[in-house]
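Removed from the display is one protein chain of the complex; every other protein chain stays in position.
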Amino acid sequence: MNEHAQATGYNFAYLDEQTKRMIRRAILKGIAIPGYQVPFASREMPMPYGWGTGGVQVTAAILGPDDVLKVIDQGSDDTTNAVSIRKFFARTAGVATTTKTVEATVIQTRHRVPETALRSDQVLVYQVPIPEPLRYLEPRETETRKLHALGEYGLMHVKLYEDIARHGHVATTYAYPVEVAGRYVMDPSPVPKFDNPKIDDCEALQLFGAGREKRIYAVPPHTKVRSLDFEDHPFRVQTFKDPCALCAAEGVYLDEVVLDDRGGRMFVCSDTDYCEERREAGHRGHLAGDDPLSPVGRGRVAEGDRVREEHKSDSASPSPRPSPHRGEGEEALP
Amino acid sequence: MYVAVKGGEAAIDNAHALLDHERRGDPSVPELSVAQIREQMTLLVDRVMTEGSLYDPDLAALALKQARGDLIEAVFLVRAFRTTLPRFGTSEPIDTDTMRAIRRVSAIYKDLPGGQVLGPTFDYTHRLIDFALAAEGEPERPAESQAASEVMPHVASLLDGERLIEREPAADPNIPVGDLTREPLDFPAGRDLRLQALARGDEGFVLALGYSTQRGFGRTHPFTGEIRIGDVEIEFVPEELGFAVPLGEMTLTECEMVTQFTGSAAQPPQFTRGYGLAFGRGERKAMAMALVDRALRAREFGEEVAAPAQDEEFVLSHCDNLQATGFVEHLKLPHYVDFQAELELVRRMRAEHEAGGQTDALEAAE
C-alpha cells in the first residue's frame, strides 16, 4: 500500500485485494472468451450505479502504483464525471493522472474511443450502462443468455432489416452492435458508431465494465471486431463535412456547440486532448484565434480552476463570429 | 474566439461546500445531533439499516444527517461503507421464537399462546396533527407491568402441528446461504437470494408489488399469520472456540403470511407461507415482503407466472433503489456524443425525406 492510499484509510485503489482478485478473474475469463459477458460480483461503490461503477471497478482491479491514468467522458477530460473519477483514483490510489492520451497507461472512458491510435502498452476501460446488445429486443436476461449461448442473432438482423426498410439505412448511430472474433455479438457501449472501426484490431487491450448489470467483457488486442451489417448495405461511419473549428482536424468525431439562439453553431473535436495536441502543433481552425495554448492550455494534470478562470475572463471579450449552421448537416447534401 | 464550457474540479468542490452549507440550514437553529436522529427518527433509521443491509443505528443516523434526510442517499452511504467492511464469518441463524417481543399480533387466531401484544403502534391512532408536539413537551409515561414470561411459539408452528401448512425445509449446514452482494445474481434465484433482495429492496417498490397481489395481479389469498417485533440475540461461533458466544442484540420485525394452496396430485391441500423480515421496526416492509416472497414462489407451486410480483427477474432486477436511482439519475450526465449522433441522423433523414428518397448521401464507406 502506498503512502497516499494509507492516508485515506482505504486500500490501494479503494477495493480490497480479494475483490480485486475476483474482478481480475472475471477480466481474464473475458479475455479468454472475447465479447462474452462475464457475470461478476459487482461491489457497491461510493458513486452511483450508472455513473461508471463498472469501469471504476475494472480500473481499480488493474491499476498499479506506476500507472498513469486518464479519464474521459464524451471524449473530454474536463467533464464533471471524468474529473470526479480521476479525483477518486488520485485520492485512493495516488497514481499519476494525465489528460494526454499518449502518456496514459490506463484510460477509462465513457462514450468515446480516443482519436489517437492506442498502443499495446495501454488499456482502454469502457464504462457500460447496458451490456446486453439484445436487451431492447428481448428484455429477459434468461432468454438473452440463451440466445448468446446458441449464437442465435437473427433477431439483431431483424432490427437492422427494419431500419433499412423504414429509413433506407441502419438508424443505429451509437452502441452499434458488433460481432467479436466471429462469435459473440457485443455492445461496444454507447460510443458513436464512428468509433467502431477503432475497436477492431486495436493494439491495446479493451475492457468493458458494467457495475449495475454486474458484467465484464473484453476485446483482447488485435481481435476482429465486425460491425453487423448486410452484404448489400455495408456498415458506414458518420463523416463530417467541415473540419474542427479549433484545430482543423478532419476525419474525427465532432461535437456541435450552439453559440447563440439564432442558429449559430460550430463543430469542434469531441476528443479535447487530440484537439489541444493539434493546436499546440500549430494547426488552426477558423475560430481558433492566435494563441497556441488557447482556449484550454493545460499541464499534465487537469486544472479545473484555470479552465474556469479562462472561461470567465473570456466571457468578457467580444463574442465569436457565429458560424452558419455547418457540419455534417443538410448543407453537405449535394 | 470560442472557449468551451468546462466543469472543473474547483466547481465540484464549491458545489459540495454549498451543499454542506445548505444542509446546516439556519445557523440560529441548533444543530441536530446524531443521537437525536437515532432516538427520535427511529423508523427512518430502521429503514436506512434495512435497505442499507447493515445493522448500525449510529451509522444510519449519521448517514441520514449527512444526506439531509434523503433516504436513498443515506442508504447509499451505508451500503458504500458496508462494502469495505471485512467479513469475519456468519452468525448462527437467529431464533425468533426466543424474541422478547414488544409487539405481536396475529390476524388468524383470536387468542393464542403468548397472547396478542399490541405494543407501540400507529394503528388506531387518529391521524390528527398533534399541535402540542410543536411545544416540545414530554409525553405521558406509559403504563408498566411485569413482562409475561410465557413462551411465544410461532403461529405457523401451531398450524404445522395439524400438518395444515407446508413444512419449512430444514436448514442444511452444507449448503451455504447465498449472498447477492458477493456473487452475481443468476436466474432462477433460490429463495435465500430472493429474500435477501426483497429485504434490501425499496420499501415503496415492495409495498406496491405486495399491494398488486392483493388486487389480483398474482393473488395468493393471504392472511397475516403473525407479526412480531422485538429483540433477539445474535450468536457467533468463533473457529478457535468452537461454541457460540453472544455478540449482542438486535431489534427485528418478522412477518409470516399464511396463504392458500389447493394441493396437487402429489400433495394434499395445505396452507403455504410467505416470509418477511426487517431490521428495527419495519412492519409495513415485512408485510409487503412476505406477500411478494409468496408471489415469487409461484413456480414452486405450479402456479401460472403472469403478474409482475410473480416474475422473479422483474422483481429482483428492479427492487434495489440504489440501482434504480443511479440509472435514472445518470441521465443527467452528458450524453452529447450520442445525442450528436442522433442529431446527425435525424437531420440527414429529414434532408433525404425532402430530397425524395436519396439515401446514404452523406455516408462514406468505412
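For clarity, chains are labelled A and B in written order, and residue numbers in each chain start from 1.
One rule holds in what follows: a residue touches a chain if its C-beta (ideal position, glycine included) is under 8 Å from a C-beta of that chain, and two chains touch if they have at least 3 such contacts.
One rule holds for everything that comes next: contacts and distances are computed from a predicted model.
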Check your understanding: Which one, "ABC transporter permease", "Phosphonate C-P lyase system protein PhnK", "cysteine desulfurase" or "Glutathione import ATP-binding protein GsiA", is the UniProt name for the chain you do not see?
Key -> "Phosphonate C-P lyase system protein PhnK"
**Study point:** Given A:103, A:152 or A:200, the one touching the chain that is not displayed
**Key:** A:152
Point to revise | Residues of subunit A in contact with the chain not shown | key: 146, 149-150, 152, 154-155, 157-158, 161-162, 164-166, 230-233
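In this text, only the chains that are shown with their structure count from here on.
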Revision key, fill the gap. So, in whole Å, the Cα centroid of subunit A is separated from that of subunit B by 35
Exercise for review: Going by the contact rule at the top, pick out the subunit B residues touching subunit A in the complex.
Suggested key: 1-12, 76, 79-80, 82-84, 86, 181-188, 313, 317, 322-323, 325-330, 333-338, 340-345, 347-352, 355, 357-366
Practice item. Sort out for me which residues of subunit A touch subunit B in the complex. Key: 10, 14, 16, 39-46, 48-51, 53, 73-76, 78-81, 83-84, 87, 110-112, 129, 140-142, 167-169, 171, 173-175, 190-194, 197, 212, 214, 234-239, 241, 245-246, 253-257, 259, 266, 268, 270, 272, 287-289, 294-296, 302-308, 310-311, 314-315, 317, 320, 328-330, 332-334
